[in-house]
Structures are given as C-alpha cells and as structure tokens.
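The following block contains the structure, expressed as structure tokens.
Note that this complex is displayed minus one protein chain, with the remaining chains in position.
Chain lettering (A, B and C) follows the sequence in which the chains are written, and residue indices restart at 1 in each chain.
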Amino acid sequence: MLRDITGLHVVAQTPFHPDGAIDFDSIDSLSAFYYRHGARGLTVLGFSGEAQKLTPDEAVAVAARYVAASGDRRIIVGVSAPGVAVLAEVTRQVMAEGADAVMICPPRQVRTDEDLLRYFDEVFARIGDTPVVLQDFPAASSVRMSVPAMARLLDTFPQIGAIKEEDLPSPIKITRLRAACRPVRILTGNNGLYLPQELERGADGPMAGFSFPEMLSGVYDLMTAGDRAGAHDLFNSYLPLLKHEAQGEWGIAIRKEMMRRRGALASAVLRGPGPSLDETDLAELDFLLSRMELPG
Amino acid sequence: MLRDITGLHVVAQTPFHPDGAIDFDSIDSLSAFYYRHGARGLTVLGFSGEAQKLTPDEAVAVAARYVAASGDRRIIVGVSAPGVAVLAEVTRQVMAEGADAVMICPPRQVRTDEDLLRYFDEVFARIGDTPVVLQDFPAASSVRMSVPAMARLLDTFPQIGAIKEEDLPSPIKITRLRAACRPVRILTGNNGLYLPQELERGADGPMAGFSFPEMLSGVYDLMTAGDRAGAHDLFNSYLPLLKHEAQGEWGIAIRKEMMRRRGALASAVLRGPGPSLDETDLAELDFLLSRMELPG
Amino acid sequence: MLRDITGLHVVAQTPFHPDGAIDFDSIDSLSAFYYRHGARGLTVLGFSGEAQKLTPDEAVAVAARYVAASGDRRIIVGVSAPGVAVLAEVTRQVMAEGADAVMICPPRQVRTDEDLLRYFDEVFARIGDTPVVLQDFPAASSVRMSVPAMARLLDTFPQIGAIKEEDLPSPIKITRLRAACRPVRILTGNNGLYLPQELERGADGPMAGFSFPEMLSGVYDLMTAGDRAGAHDLFNSYLPLLKHEAQGEWGIAIRKEMMRRRGALASAVLRGPGPSLDETDLAELDFLLSRMELPG
Partner (left out) sequence: MLRDITGLHVVAQTPFHPDGAIDFDSIDSLSAFYYRHGARGLTVLGFSGEAQKLTPDEAVAVAARYVAASGDRRIIVGVSAPGVAVLAEVTRQVMAEGADAVMICPPRQVRTDEDLLRYFDEVFARIGDTPVVLQDFPAASSVRMSVPAMARLLDTFPQIGAIKEEDLPSPIKITRLRAACRPVRILTGNNGLYLPQELERGADGPMAGFSFPEMLSGVYDLMTAGDRAGAHDLFNSYLPLLKHEAQGEWGIAIRKEMMRRRGALASAVLRGPGPSLDETDLAELDFLLSRMELPG
C-alpha cells in the first residue's frame, strides 16, 4: 500500500473552534487547501496535529472527516499512544473508516534494540497487516533508533512500508539508512527545515507541515526534475518563515494563523492547553513577512 | 468528600483472563478479598493496576464494576493521562458511574512550579469540583514536586483533599509536608515499603497494594492504637515478601500469583505486554515463603 | 562586572590537532578572527566548545590561552559540571588566570524551583562574588527554569549579571523575563537562529557561534542603529548556512570546516568521540554555499 508513496504528504493541522470544539468544516477547507498546493496525501494526527489533546473517539472522527475529503488521495493516521490497547483500537477504527495506513512512533518505555523489536511484535500481533509508517522522531518521543535496529525492524516486519525520518541530523541518517536497509520509502519531517539535503540523500518526499505547502511540493518537483539550484532557491526564499514556524507548539500557532490568513481554516486557535498569539507576536510575524520576497 | 479518608485504601489490581480480556467476575472476588482484609476503600487504575494497558472505555467499565462491588466504601479512580481531554472525559464518566474521587499524577511535560499550577488550572477548568487525590510519584511520572509547590497547589485548589505521597524518601517528605501545608490527608504508596515510618511522621494510612492487605491494615490499626512495637513487628514479619513484590511490573506478577493462590482472583496473568512467571520464578517464591513465619 | 555586557560575545570553538591534542596556536588565530569580525568578548568552553571532552586541567589551560589573547576584551568561561566541587575548582583557577566571569547551566538533578535556589546557594557558597552568566538551555541541560523562578534567582543572587537565554521559543521568554525580572543583561544563543526577534524583544546581543561572526555583530549594530529592515535582510542572507550549522555536534563540524576555510584555525577536526565530515557532507556544503549571495 505504501510502495509508491512519494512527493508531498502534508502533516495536517487539526482545526478547532474558539471554544475548543473540533471544527469539522475547516477539515474540508484545509484538505482543499493542501491538495490545491501539491499534497498527494495527508498525515493526520501527528505531533503538530495536536493529537495528544484528543480523545480516541475524537481522533477517529477527525480521521474519518479527512478521509471523506480525500478523494482518492492517501490518508495516513498517527496512532502513537503510550499503551498498545489504545493504539490497536484506534487503528482498527480508522482503518474501518477508510484510512490507508497508520503512523507509529514507539513510546518512551522502548529503550533498547530488543525493546524495539518486542514492541512491534506486540503491535503487529494486534494490528496484523495494517500498513505502517514508522516515525523516527527522538526529539518528541525520547526513543532513539539506531540504523542497524531500524534495518532489523524493516526485515522483520514487511508491513512497514515507509519511514518518517526526523532524527537530527536527518540528512546523515538518510544516507546511512539507504546503505543499510531494504528498499523502503523515506519521507521527512522537522517542518521541512532540511528538505533539500534530505532529498539529495535519497528521501522520497516531505511529510511535514508548512503554511505554504507549495514550497514543499515545489522543492520536491524541482529536485525530481533535476533542477537542484532551483530547488534550493525556492527553499531559501521561504526559509525565514519556515524557521519561524519551526518553534514547537508556538510555531504551530504561527502556522495556523498564516493558514487562517490564507483562507484555509476558520480560526487559528489551538486547543488548550496551548499558546495563543498576542499583539507582539502578530506584529513580529508581519515584519518578518515584509522582508521576504516570495515567488509569484 | 476526602476529609475523613484514613486507613487502608488498597491500590487494586485489574484482573484479566488468560486471553487478555478483562475478568469482571474477579473484580467482585478481589473486592471481597480486599474488604475482608481491612480495606476501607480502593484506588483502582493506578500504575500497578495496569491502567496504561486499557482503553478509556475499558477503564470506565472496570471502575464501574469496582463501584458496584463497593457497598458504601470509597472508590478512587486513577485518571492520569498525557492529555487533559482524555483525563476529563474519563473523569466525567467514572464520576457518573459513582466513583467518589479521582487520582491525578501530573504528566511529564510538567517541569516547573509554574507548569504545575497551570496544569491543574487547566484540569480543574474541565473537571470542576471533582474531589482529587494528588499523586506524587516521580519514579513513575518523572515529575518532581517540591514541598513549597505542593503547598501552593493545595492553597489554590480546595478540591485536592488528599495526597498519595510516594516521592522517596517519603518519610522525610511527609514531615516537610505536614510542616508546610494546609490540613490535607496523606496516604502512602511505594508498595507499603516504608509504612511504619510514614505513619509515625503523620501519614493517614496506606494506599498501596500487597497480597496480604491484612498486614497493611494491621500496621495502621496497631500504630493508631499506640502499639508502635507491635506495628513494626507485624510489618517486619511480612517484609521479605513485601520487598519481593516491590520489583516493578514483575513484582505485580508475583502479587497476582499470591492473590490467585489466596483465592482472590481467577488468573494471575498480566495483560501484555508484561511479564509472566516461569518455573524458576515460582520455585524462588515458594522458597522465600518457606522462610517466613507469618502471624496466625 | 557584567553590567555593561552588550553586543556580540562569540561562543568560541576549542581547536584540536588531528591527533586530538589541543591546538593552542589556533586559539590565538581564532581570537583574532572573532575580534576582527565584531566580537566584544568571548564565551569559551560552552556546549559547542566541546567542553565536556576536556579534563579540568585542559579546560583551565584553554581558558588561560584565550585570556592571554583577549587584550582588554571580556572572557567568560563555561564551568558547568555535574558536581559542585569540579565547578568551584575550575572557577577558582580560571578566575586566577584572568577570566572576567563564569557561565553556569544548572545540572540535570535540579528539577524544581526549590532545587534551583538550593543549587545556587551551594554554588555561591563556594565561588563567592564571582560574576556569573546564568545559562538557560533546557535542550542540553534538561533543566527548565520558569520565569518566576529566574526572577527569584536574580533577586537572591546579585552575582548573576547576565542570562544566556536559549529556552525555545526564546523571543517569548525574553518578553516575559523583561517584564518580570530586575535589570539584567540578556544575551542569546541557539546558534543565533532567532537573533532578530530576540533583539527586538529586548536582548542585549548575541552570545552564539557562527562561522561568519560579522553577521551576528552586523545584525546587532543595524538593529541598535534603528535599521530593522537592514538587520533582517542581513540575517536572511546568511540563514541557509546559519541553519546548516545549527545541527548539533555535526553542525559544529561544519562550522569548524568553514572557519578553517576562512583561515581562522588550522584543523577542522573535533575531538573524539565526535563526527567528522565525509565527501558527501563537503559537497553538500559547497552546493549550499553556491546558492547564497553573501554581502560584500
């Protein structure tokens, strides 16, 4: 199912109303926005999708709405959870709703190579043949996976069709993974901050969030077409804002504000507990934008 | 609601069938066992209750069954979760099912005194006047709460009626809490390993698990009756087994095995992922028991 | 001593020979390079100065050589250590060698506001009136200091004359510190990645490393002169490389390579254990540089 996953797969935001309720209508407008700007599919309920603030029932409902708006595009659903029971139950439900795959980042109790293999033994005993994107994101998960351990994991579990690689420095790790692992798709996150180098070292596309998804898809397209200089130039032109959005959860607030301005969602609010932007933040953002020269 | 909480409140196990399904009938026999051996109430779905292996729906069902078997005794339900949404939803449901209070251990993202206050601001904005037991258990949660921070928390939130104190060395911390905090009930955990000293320094009773709850209630009763020597002697007579059960999740497997032997539950199995006992473990346990001289 | 600390204070590299020995001659050439490009002083033996790879005796020798090459400029020496004994002994020795201040980041055992106050009680009982830069860098130290805790720390210890602020998002934290704390100098790190916003929110200058220190001093000078647009434009022109160097210890290898090319030090090697650059890394760097249009 994941064999041909290439190109931009946006890590989608979860939109909320100012009172904290999920804004399902904005899921439709967000979907349209992402697809209009080059997304071939979406990853919903990742870390930057505020997944940890939802109940399992809400998570399934959000995923189902994204599936409904996806046409024939691929929807991957983040199902990472501290316990396998919740992970398995949410996986069952979102796959029944029509998701194409789930994304799993091992939980922090996984601390050795042996733990890692055992954890996925347990997971796949529950979710069977569900296609899986393995997320390698130690900054958020505290789980560090070595390249030999990942190679062994891939050999053991054919269900893992893709890796979301965001262990820094990611370019180095991609080079090492490509040398050590069976063929597997590698998509990259970290807000796209290292996208040109990641693609040059063998990544298959970005799996990241940014308020200008057309930059992410554009860099991929240019690089794929052999225009390395053009890819770098496009990337660099957006870099001040890209970096500005890459500031943890506060950066997500910036991203939502930018997407609100672009008409992609109704409210920029994050569900609490979470940051909200004040006048200083907004004025700072305005000035930053005023010094950028965006293409088109 | 928690003003008069004193004496033994057992941290209850969650019983499973060998296939991993919840064994609801054993909740009834476990309840009877706990109450027969001196428990005035129970804390269900704590760390040693394998709470992290249940879905929210399962957690509510377990709590409801324990409530149904409680007569007029107090049932406290552990609702700690990485996200406030799940915590609030489970709290709402278990209180509707008849629980008396919830127990909350702050999640690992809480890292400063300011974070702590903010976290409970957020929590109580969702759960209102629900009576709360604050769990201070840094070995499991990674959250360390200083005495001044806890005093401030208690002053800010009258809903916190009791503390489950298990920050080591707990006796020292109890002395400091008693000197610094408004009146509050303090119950103690850590498998009861430090119970005599904790009671001598002002704790109101054990909130712990052990396969011989009569030791926990007995030590409390003797200490309350002024028989300090008797309390120590009773405690010491069980200490080899008490310590043997205090070995993390493997110790929980020992405890369940002991309670199975005592007829309190049908199967000693833990839900996976979790340890199971082999012949060496069982023979070791038998020999340990053979060198103990238990009262009665 | 630190009352007037403003402007660029470079976080200096520690140069090594290919065999791992300290390259003392390159300390002189590095010093000249930093001062020629706008540094008003240096911070030596910070995290990116590979301090953790030196013995205490080596650390003192490196600091002494930087002092000897400083003219009348300020030398601040990182002395953070897991134990207070080593911290105090190295402080004593580097101050005797002529350092102007020490920089201290609390160790990971500091986990509450109370711990923090106690830790610095212990530290200042040993180092007396030594001027101190407080480093707030949770990504490396695991210690998170809230704004109220920092305000109290500053009120308690007049010896703290400056803060190196690198808790992300740093701009937000600077705004909060300026509102809550007594007057104190705030310098900023994180490789300079957020320098324009940090200065706009009240920082007094960069305390960071970058292979083009003239960008860091230039942005400070332009911002101070009121040319906000010019500051942003200068910053943005270097951003692709700035971000490339901001990749942990591998980024330090890039930075040393760039400074070797610029004649600032003899060898780009890091002391082991540490990364070294291969042909792919170097070609990648060359291409990245080829797409930048640097001023002058």
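The criterion applied here is as follows: contacts are C-beta pairs under 8 Å (C-beta built on N, C-alpha and C of every residue); 3 or more make two chains touch, one makes a residue touch a chain.
Predicted, not measured: the structure shown is a model, and the values here were computed from it.
Interface note: of B:H17, B:R152 or B:H232, the residue touching the hidden chain in the full complex is B:H232. Residue A:M145 is the one among A:L42, A:M145, A:V219 or A:L234 that touches the chain not shown. Summary of contacts with the chain left out: across C:P18, C:P82 or C:G128, the touching residue is C:P82.
Contact with the omitted chain, checked across B:D28, B:E114, B:D221 or B:E284, is made by B:E284. The chain not shown here touches subunit B at positions 168-169, 171-172, 175, 193-194, 196-197, 200-201, 228-229, 232-233, 236, 239-240, 243, 247-248, 250-251, 275, 280-281, 284, 287-288, 290-292. Counting the whole complex, the residues of subunit C in touch with the unshown chain are 52-56, 58, 82-86, 89, 118-119, 122, 271-273.
Within the entire complex, the positions of subunit A that touch the omitted partner chain are 111-115, 144-149.
Simple rule for what comes next: only the chains that are shown with their structure count from here on.
Superposing the C-alpha atoms of subunit A onto subunit C requires a rotation of 180 degrees, rounded to the nearest 5.
If you average the CA atoms of subunit B and of subunit C, the two centres end up 47 Å from each other. Rounded to a whole number, the gap between the C-alpha centres of subunit A and subunit C is 32 angstrom.
Touching two or more other chains at once is no residue of subunit B.
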